[in-house]
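Structure below; questions to follow.
Of the protein chains in this complex, one is absent; all others appear in place.
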Amino acid sequence: MSTLLDVQQLASQRAGRTLFADLSFTLNAGDVLHIEGENGAGKSTLLRSLVGLVELQAGTIRFFPEQLPFAQEWRQHTLFMGHKPAVKAELTALENVRLQAQLTAVANVDAWQLLETVGLLGLEDLPAGQLSAGQQRRIALTRLWYSKAPLWILDEPFTALDTRGIDLLQQRFAEHTAQGGAIVMTSHQALTWRPEQLKRIRIQGGEL
Amino acid sequence: MTQPANWSALTAVMRRDLMVVMRRRSDILNPLLFILIVVSLFPLAVGPGPDILGRIAAGVIWVAALLSALLGSERLFREDYLDGTLEQLTLQPQPLALLAFGKIAVHWLLSGLPLVILAPVCALLLKLPIAGWSTLLATLLVGTPILSAMTAIGAALTVSLGRGGALLSLLLLPLFIPLLIFASGAVEAALVGTAAWPQVLLLAGLSLLTLLLAPFAVAASIRVSVN
Amino acid sequence: MQFESWQAFIEMGGYGFYVWLAFGVSFLAMGLLVVQGLRARSKLEREFVQEQQRQQRLARRQQEVS
């Protein structure tokens, strides 16, 4: 089984408060890592420090198979989605999908097909600003259907989605892990899907 | 990263910004209207005589341009910050400075270039003698990229602060001073009949230098701001 | 000694106002800088004590709960 991510002795502080310290885990192909914790426990900070948005206080993160240290190249192999969907309200759903794909240098995406997959059939050419929060989130989530990144880091991916959306997303997660991908995610909702290789980490007040 | 990927990301950023602003035309028109208003207030304040107006015309147009740049500067990264686009840009494998350059370029296209086009009207209103027109246009053409680049640095630094407006002016105005001095100096030189090209060349050089360095400052600032 | 009397020193050859204004404001500015620096330090110490007390309250509450 191949290792995708190796995290050793990670520590982080926010506004002087220790969120977590000495956090170590490895992630193998097919793993789903569910990070749990109360509001403000530091879940988002952990995810953001994995992709380098937040500076590390201590610790190392290595990305396999090339054992890359934290660097620019590693961004090609990860997909991060935060709380904010990065969807432009002025642009139509179609334009949003196409530009997002172009930005990540994925050629020839079938934007119509993608939007149909996430259940936005018939809404393709409406400005995203007129859609609901859940629908905007679906536009952003189309990335998961064409991305080639093996490692997904998702902060609250189920926010604003209805049950059908959640089911759809979990289906996609299952496909991804079956193909040898791995997922790190936070969620307050309990997963209705049981991944084969589920790991859990709970952070609270500096302890694990 | 391969060249096509860089190019693809750059054009994606530029196309996105262009499309967004084209759907919100008031963002282009309001700063231009502001300049027109400032320019038409001046004759009312200092009197309509052509001698005094003609002498201060270039300076007034440039000051109006600086103020309107400050006025719209907050918006440069605000939306992108709020909707998470900025975060995604920093996570691209492409160099962030390249993407920042794309944003600066679009900002210039939609604020600097219209200003150059509007300038003859302002010059007319302020009775700038014909001898100074070409120099005024030349300084605007080579000077406004500096305006866009510097504005981008300031906007990127203050984007995560809810109320960056006044702070932004404080940060940017000192940095705009050489631009103001050389640009209005060039027009003045043209009006008294001496060569204006040294200042225009100097401005062009400064402009190139700024465009070369500013994307890196903007990239660093964005990384600090999305933290 | 350049000045014959205290009076002459104050007058500075007719420039007394300017010389003493310059020196006075300069020293005032320096003094304010020093005072501000010291006050920042003592404010920090107060904050620290408050923080400690907050932590103690939290610890007490946790003891009561458990």
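Per-chain residue numbering starts at 1, and chain names A, B and C are given in the order in which the chains are listed.
We take it that a contact is a pair of C-beta atoms (placed from the backbone, for glycine too) under 8 Å apart; a residue touches a chain by one contact, two chains touch by 3 or more.
Basically, contacts and distances are computed from a predicted model.
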{"item": "Absent chain [UniProt protein name; select from \"NADH-quinone oxidoreductase subunit L\", \"Sarcosine oxidase subunit delta\", \"Heme exporter protein C\" or \"Monovalent cation/proton antiporter subunit MnhG/PhaG\"]", "value": "\"Heme exporter protein C\""}
{"item": "Touching the absent chain when the full complex is considered, from B:Ile37, B:Leu161 or B:Ala195", "value": "B:Leu161"}
{"item": "Interface with the unshown chain - residue positions in chain C", "value": "1-3, 9, 12-15, 18-19, 21-23, 25-26, 29-30, 32-34, 36-38, 40-42, 44-49, 51-52"}
{"item": "For chain B, residues in touch with the removed chain", "value": "153, 157-158, 160-161, 164, 167, 170-171, 173-175, 177-178, 181-182, 185, 188, 206, 213, 217, 220-221, 224-225, 227"}
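Keep this in mind: only the chains that are shown with their structure count from here on.
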{"item": "Pairwise touch network: line, ring, star, complete, or other", "value": "other"}
{"item": "Pair of chains whose C-beta contact count is the highest in the structure", "value": "A-B"}
{"item": "Whole-Å separation of chain centres (CA-atom averages), chain A against chain B", "value": "37"}
{"item": "Computed distance of Cα centres, chain C from chain A, in Å", "value": "50"}
{"item": "Centre-to-centre distance between chain C and chain B (centres being mean Cα positions), rounded to whole Å", "value": "42"}
{"item": "Per-residue multi-chain contacts in chain A, two or more chains", "value": "none"}
{"item": "Interface hub residues of chain B, defined as touching at least two other chains", "value": "none"}
{"item": "Chain A partner contacts - residues on chain B that touch it in the complex", "value": "1, 4-5, 8-9, 11-13, 15-16, 19-20, 23-24, 79, 82-85, 87-95, 226-227"}
{"item": "Interface residues, chain A side, partner chain B - complex", "value": "51-55, 72-73, 75-76, 78, 80, 82-91, 95, 99-100, 102-105, 107, 127"}
